[in-house]
Every structure is written in C-alpha cells, then in structure tokens.
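Every protein chain except one is present and positioned as in the full complex.
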Amino acid sequence: MKKNNIAIIGASGYSGEELIRILLRHPYCNIRAVTSRSYKGRAIGEVFPRFAESELTFTEPDVNVIAEQADIAVLALPHGVAADFAVPLLEAGVRVIDISADFRLKDAAVYEQYYSREHPAPELLDEAVYGLPERYRIDIKPARLVACPGCYPTSVLLPLLPLLVAGMINPQNIIANSLSGVTGAGRKTELPFLFAECNESMRPYAVTSHRHLPEIEQELSASSGSGKAQINFIPHLIPVNRGIHSTIVTELKNDCKAADIGRTFKKAYEQEPFVRLLGSSGLADTKHITYTNINEIGYAYDGRTERLILSSAIDNLTKGAAGQAVQCMNIMMGVEETSGLC
Amino acid sequence: MKKNNIAIIGASGYSGEELIRILLRHPYCNIRAVTSRSYKGRAIGEVFPRFAESELTFTEPDVNVIAEQADIAVLALPHGVAADFAVPLLEAGVRVIDISADFRLKDAAVYEQYYSREHPAPELLDEAVYGLPERYRIDIKPARLVACPGCYPTSVLLPLLPLLVAGMINPQNIIANSLSGVTGAGRKTELPFLFAECNESMRPYAVTSHRHLPEIEQELSASSGSGKAQINFIPHLIPVNRGIHSTIVTELKNDCKAADIGRTFKKAYEQEPFVRLLGSSGLADTKHITYTNINEIGYAYDGRTERLILSSAIDNLTKGAAGQAVQCMNIMMGVEETSGLC
Amino acid sequence: MKKNNIAIIGASGYSGEELIRILLRHPYCNIRAVTSRSYKGRAIGEVFPRFAESELTFTEPDVNVIAEQADIAVLALPHGVAADFAVPLLEAGVRVIDISADFRLKDAAVYEQYYSREHPAPELLDEAVYGLPERYRIDIKPARLVACPGCYPTSVLLPLLPLLVAGMINPQNIIANSLSGVTGAGRKTELPFLFAECNESMRPYAVTSHRHLPEIEQELSASSGSGKAQINFIPHLIPVNRGIHSTIVTELKNDCKAADIGRTFKKAYEQEPFVRLLGSSGLADTKHITYTNINEIGYAYDGRTERLILSSAIDNLTKGAAGQAVQCMNIMMGVEETSGLC
Partner (left out) sequence: MKKNNIAIIGASGYSGEELIRILLRHPYCNIRAVTSRSYKGRAIGEVFPRFAESELTFTEPDVNVIAEQADIAVLALPHGVAADFAVPLLEAGVRVIDISADFRLKDAAVYEQYYSREHPAPELLDEAVYGLPERYRIDIKPARLVACPGCYPTSVLLPLLPLLVAGMINPQNIIANSLSGVTGAGRKTELPFLFAECNESMRPYAVTSHRHLPEIEQELSASSGSGKAQINFIPHLIPVNRGIHSTIVTELKNDCKAADIGRTFKKAYEQEPFVRLLGSSGLADTKHITYTNINEIGYAYDGRTERLILSSAIDNLTKGAAGQAVQCMNIMMGVEETSGLC
C-alpha cells in the first residue's frame, strides 16, 4: 500500500515529540517534514535524543513547501498560530489535523471569551470536525479539517457521552476533578514547571475558568437530548510525567437504574479498540495506560448518596493528543484504525 | 518549667517517626519511652537513621512500665490494638492521645460496620474527645482521652466546619476529592505501595466506602444545625511522600452570599495559628505546608454553576497525624499551643 | 513465516511483564505459556492491567506441558530456581534463554561464593552462552542455553569491551559507579523499596560485593589479552522506575591515544542496531533510552588527570533484561535481530 506523506508542523513540544515517536514506526505513513522555527536546521535527534537514529531535520514551516510534500499536516502549534497554517494548507489541498484549540469550539464568541483573542478563521468552524473518533468517526473519515480534542476533554467526555446519549444522567449536575501530569503544561520554561517546584507538590489551578471547559460543555451538550450541559471542571497538577485521571461525579436521572450503567458502556464501547471498560467498581490508573492510546474507564455507583462516580484515565500525550491525532489520521487514510498505535 | 513525660506507643511507622521528630525538639516534653514490638531493643537510629544521635531505644510496650514513666501516652498503633492500650493506661492515670481510629467514632455500630470488628472499648466512646483543636479546644484541655482525627478528615473538615456552623452550605451536597501522598498508606510492605508501582501512577481507591467517611460525616453533622450531613469522599493515591490536598465542591444555601464566605472564614480562623487562609481564588498547594502543622485553605465561588470550590492542603503526617497530636498535647499540658511546632 | 512458540516461565515480576509487553507484539513469536506459581489461573490482565485485552492466563509451570507447547522458553525466575527448569527443558528439546544469574558464571566455585549455594547444574556451565549479542552473536545463534547478562553488567561491559579488545585500557584499573532505577530490585515487597523509602533518596549499596561483580570481571577478563581484569563496581539506588546509568573511569595504556577511542568504538559498534554512540564529550541519559533496547554510550577523555570517563545508559528491563533476551531470541530464530524491538 502506498504510504501517506505527513508533515508535522510545530514539532518541538511534547506532543510533537510523541507524534514523531508514533509516526516513525507507522506502517502507512512517511514523515516528510517536521517544522520548528526555533530548531530549524537541526536534526531531530539533537532536540530529542531519543530519535538520534532518524535523519529527519527540523525545517522552517513554509506552507508552499509543505503543500508539495504532504497529504496530511498535523498542527502541533500554539492556539492562534495553528489557524494561520490551517487556512492556506487547506487551500492548497492538504488535509489538516489540528491538535491546538483553534477549531474545537463551534462558537467564535466563546473562543474569544476563553482565549482572549478574536477567532482567526471563524469561517472554518462549521466545517471542522471534532476529532473524537468514538463519537465522530463517520465525520472524520472524509474531513478536510479535524480538530483534535484537548487532553482533559478526552478523559472527561468518553466516560460521560454514552450516559448522556442514553439519557441516563443529569447534564446539569456534573463535577469533574482531573489530575494531570506535567507534560500537559507543554515544554515551557516557566518557573511553576521546574522539577523542584512540581516534585512533592499537588495543587488545583484554573478551577472555574480552564480553557478546556467550554469545549467539554459544548460536546456534553451536543450529546445530551435534554438541553445544555453544565460542568464544574477542576484541574490539578500532579508530579508525574504523563497521564490524566478524571474522577467525575454525577447523578442518575430518576427513572434510571445503576444496573443499566454497565450495559450502556458495553453497548457504546465494546467494539472500540481504544476504550477499556473496567466495569462496576473498577477504577482507572494512569499507570495502566501510559504510552498507549487507551482510555481506561471504571465506575462505582454510590447507593448511599445516589451519585455515580466515574474514573477515567488516558495518557495525555497519546489518547490526549498525538495518539488521537493518529487515530483520526488512520480513519482519514482509510487504514486499520489501530495502525501504528498500541 | 517542668517537662512532661511522654511515651510513644507503636513508634515504628511514619506517624511514629514524625512524633519522634517533633518531640525530640519540643521545649516542654521529654520522650521517656518509644515502643515497638518488632524493633524492641534496637536504637531508634537503627530504624530511623535520621535519629542516629538519639539514645532512645525501642522497648516492648508494657502498660505498667509506661504508667510509671509517662504523663501522656501517644498511641501510634493500628486500630483495634490502640484500644487495648488505652483502657489500662487510662486506668493507671496516664492521659492518652490516640492517633488510630479507635475512638473517633461516637457510634460503636458504625465502627463495627467500617472496621469489620466489634468495638473493643465502647464504654470510652462518650468520653473520648475528637482531637481537632480548632473545633474542640475547650474539651481537649481537660481530656483524659483524645482521639486525633484522620488525615483526610482533617483536610476536609477544617474548610467545611465554619461554613456549616454559619449555616451557609447545604450539608447534603458535599463532594470531596482528596489526593494523598504514599506515607498516608503507612509503612506497610505491600505490593501497591512499592516505588515502581506508585511512581508515574495516579488512581482513586475506596471511592464509596473509605474508613474515614463515617468520621467525616459524624463531624460535619455535629457542626450542622440542619440535620445529618452526607458526603461523597473520594480518595486518590499520588506519587509524593507527604501531603494531602482536598478539593471540595458544595453549594451555598439560597439566602447566602458568596461575598460572606471570606468573612466567615476570617471570623473562624483569623486567630488560629495553624490555619492559613488564602482568600478568594486562593488555591492550596501541599508544597507550601509539608513539614508544618498548617492547613492552607483557599476557595473559589463559581458563579456560573453556583457552586463553591474549597481547596485545602495539609501534611498528612503533621497536621494529619503527629503534629495535630502534639497540638492537642500542648493544649492538654497548658503550654503555648504552637510549642515545638511550625 | 511460521511463528515460534514461546513460553515465559516465572512471568510475574517486572522482567516478566516486559517480556510479555515485547512478545505480545513480536512479528515472529507466539506466547504459548506464561507461568507463575503465585498467580496461576488468573488472567495476565488481572496482575498487569496493561494487558487487559490479552487472553493469556498464568499457569502452573509444568515442564512436560511447556515442552509440548514451546520451541523456546525464557526463564524469568529467581536464581537457583531457574536451573531447576533449565535442565529438564533442555532435555526435552526446548531451547532456553535464562535471564536469571544461574548460567552466567563459568566457574561454579565463584557462583557458590557469590550466591551462597552450590551450583545446581554445573555440567551446563560450559555449554551456556553469555547472551550479549554484540560480543557473542555467533555463539548465540545455535545455542541451546543462553544466559542473558545482568542489567548492570550490560551497561558496564558494552562500553568497556571494545577498548579491552583493542588493548587500549588497563584492565586492572576500572571503577564503575552505576545508578539503577527501582524496578532493578524486582517486584519484591520489602521495606527499602516502598515508595516513601525510595522517593527523595539516593544511596549506594553492596559496594564491594554485588552479585554482578564476578560476572563483570569474568567478561572483562575474557576480552582482555593482558590478564585478569579487576573492577570496583559500586551500585546506587535512584528514585526512577527504569534505567541504569554507569559512569566508568579507567586509564589508557601508555601507548594509546585518546584520539583513537572514537575510532575504536565506531569500528566495534557502527553496525550495531542497539548501540548509540554519542562520541567524544557525549554523555548518556537514561531518559533517552527507556522503553528501548538501546545502549547509549558517550565518553570524555580528561587530559588533566589522564583518565577516560565512559558514560553508558540502558533501560534495565529492556536491554538489561527482557529486550536483550528477545534480541538473543531473534538471533536464535534466524530472524531480523531488531524484530519486535525498538
């Protein structure tokens, strides 16, 4: 089978590194370009010694060059910058998978509110497909522009969506406490992310206004028949490299039975290659899924308080970013969805 | 001033180590005995090399000997075993500070339900004072038997009690997600607590039935005028040595204003030496309080969801165990409450 | 191509887990049996949740059954026990790759001295091939019994052997300071390996008498034309999960030039798929090679002290155990040596 040509734009962060790691061994992809303004001209092995054996070199990102080289471009750029590349690449006929936040929100006003800037390409928001394969597989296949979900949203949405679709839970009463490893903050040289600051520390942040909040609510609402969802999303920083664990507390609707939860999950996810159901009383652990594209989901119904507790773990760089991008890419290329992933 | 004679019973775990650390430098205490069945006859410096300069030696715990040596005994024993010492020590006139769970619950039936054994000394439950100084200081002073709170309960109760006492929050709608360092599991040689199992891992456990749950609800209810409190208490294990962070979500009662929260906290805790109020939008970080007896408390009112988010951090071994025991001891001895603590 | 049938004997430790991880995706292997006395009857996913999707189940190790199922058996057993399986398996015609220490030493008396027991099968010591492919590839290919090197020895030998073979360094003057992650201690529930004991700790141990010492000296001597090698091998325990870094200090022989070191390494390892040469002033970092089978080797010649400093990093579970076993297995099976490895 002919290999697809892939360009990774903005490849010098942790998501970029993970994209390279996965795509270097992908059976149906050729990495044709990895770009980085700060590292252009340097071998990728100089920046990520893990790839010392690769002959790839960071290049200046040039839309015209990329358009000639690549069938698909993955944008691992900061929000705002991503759109600047997406527009001309799409015009040049390159399919785009964006792992920034630029095309996740359908409403440009919400983007402006949470990202403190006008949306750079609002005309593309309708077309962009939210890259959560378990929910939008059919739309991803032919898409020109896929907006991969944020890491936190992936961990929160996958356990909630089947229950919302089935009308089992109250979309107004959802509280998610999420814990993230430090790669989630990006490869940024800022004081709070120094080893000696993070190690032996644990703390919440942005507890009422994290940028992943509107994205989560948009997708919860889209899957809920009963009106707009509302959530408290409370992220925490934890001293591990990789992994997100979300503990979600919600309540069943009056006519729903705890006994049906397992069945609903099974129906939704039994065939999904990257969802691992732990069943009732099963609790997820990031240790079990780091370096994989798997979302581990468990739950416990607390009869005493009549609340449902969901436990969800992903690797923030894999299922939460690069792995999910490759899963979408596989769908778009028409190959086995698990190709190159584990 | 005459120093008080202290015995530490069951001193070979992490709480015992922390008790020794604090009491070795305490201006008003003499450690007269440290007991340990497994280590008897060995210098404490052999078991905890940090104390190599001390001449203390672990002894077999013998109630008669302790009764002669000590004014106050601190029990750092497993539950069940603690009561076996508390009863004869009290009879012999020794005041007892128990950091096990044996005397925290007022209802022997609840103890039996959660600890899977009959209560060993139910006749003492009424007399035992719950050793949370910020709440029960007056009762602690003359007490013969003080039952120090668990580590999780301390971190959950201190931020909630003033709001309950002020009638500001709904005691039926409280969800606490707590994160604990691994010393919280004790110095137990069990597989899940090996370095290679905990490191790069994060996971919830005992999400509907943790033993600290009834203790939390008992104390929340006792401070609530409006009936029995009910809580979802969801603990998580995090790869740090020390520290607990609790994120608590609750709702204000209809007639209460977010603007009053800060005032309520200030009124309750302004004079407290071991509560640090971070104010509105302040969020706690275990890093700030490890090796201290301080409870850092911040909060954020989310106007959008109309929920209140509390953020509370303690050192599980200090304010969550040994430090709190010494704080109670200081009160009982009639010395400055902060003596020997920081 | 027909797949080879593999049995993993004693698969419940960290090396066993890594063997399963690698072999589950190996293109030319079928895992036919994974044995564990303690976990027999349980799905491997129960013990290692990472493998939840596998249908493999731990079985009681039974030589007759294994002999029928497997072409090659990998022994991931404690020393002493490994020999008990190797003997009958070889008799039954199964090729054996042992990752215990039982067949590494050629001299049964040395085994007895360091392992405090008589050698269980001295008659096999001559036949056993030391499983370091970069040195013994030709002997490994037809071998019935391969004794994989210890993790520390691999990290110490690979940088030293080419220099010894070339007669460039003094085999009597070698000092290796090695740092190991905690998985190196095995999945043992012992106090010193608890998270709270290892985290925020670093310490040497067994500085004059580690069991890997005679194995290192045996192989250094075998590659040295100029008599028996002698080494100070000083291991340290470091709070990471995976990885070994060895810093080795030695001296060049009088007639040797620092300028030749690079050429010697290049000649020896340029074609080696699992040796990454960092060149002069290049220093290895475990971070670059964890989860790979690569040995990263750098060096610096200190003209001031006239000493040579070698820096060598491997993943203790991969190149230091399971990965090296699979590398040997690939050679034995006659397939591409890198199959299933990265």
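As written, the chains take the letters A, B and C, and residue 1 is the first residue of each chain.
The rule is short, and it goes like this: contacts are C-beta pairs under 8 Å (C-beta built on N, C-alpha and C of every residue); 3 or more make two chains touch, one makes a residue touch a chain.
Keep in mind the model is a prediction, meaning the values are calculated, not measured.
Novice: Please identify which residue in C:N170, C:T286 or C:Q327 touches the non-displayed chain.
Specialist: C:T286
Novice: Return the single residue from B:R50, B:K188, B:K228 or B:R304 that touches the missing chain.
Specialist: Looking across B:R50, B:K188, B:K228 or B:R304, the contact with the absent chain belongs to B:R50.
Novice: Decide which residue listed in B:H119, B:R135, B:R276 or B:K319 touches the omitted chain of the complex.
Specialist: B:R276
Novice: If you put the missing chain back, which residues of subunit A would it touch?
Specialist: Touching the chain left out of view, subunit A contributes residues 14, 181-183, 187-191, 193-200, 239-241.
Novice: Could you pull out which residues of subunit B are in touch with the chain that's been left out?
Specialist: Counting only subunit B, the missing chain is touched by 25, 49-50, 52-53, 200, 276, 285, 287-289, 291-292, 296, 342.
Novice: Give me the subunit C residues in contact with the hidden chain, please.
Specialist: Touching the missing chain: residues 175, 177, 179, 197, 199-205, 207-208, 230-232, 234, 236, 238-243, 245, 247, 249, 283-287, 290, 300, 302, 304-305, 307, 309, 311, 313.
Quick note on the criterion: only the chains that are shown with their structure count from here on.
Novice: Between copies subunit A and subunit C, are the contact residues mostly the same numbers or mostly different, with half as the line?
Specialist: same
Novice: Between subunit A and subunit B, what distance separates the C-alpha centroids? Give it in angstrom.
Specialist: Chain centroid spacing, subunit A to subunit B, equals 39 Å.
Novice: Distance-wise, how many Å sit between the C-alpha centres of subunit B and subunit C, to the nearest whole number?
Specialist: One centre to the other, that is 46 Å.
Novice: Cα centroid separation between subunit A and subunit C, in whole Å?
Specialist: 37
Novice: Of all the residues in subunit B, which ones touch at least 2 other chains?
Specialist: Residue numbers touching two or more other chains: 197, 199-200, 239-241.
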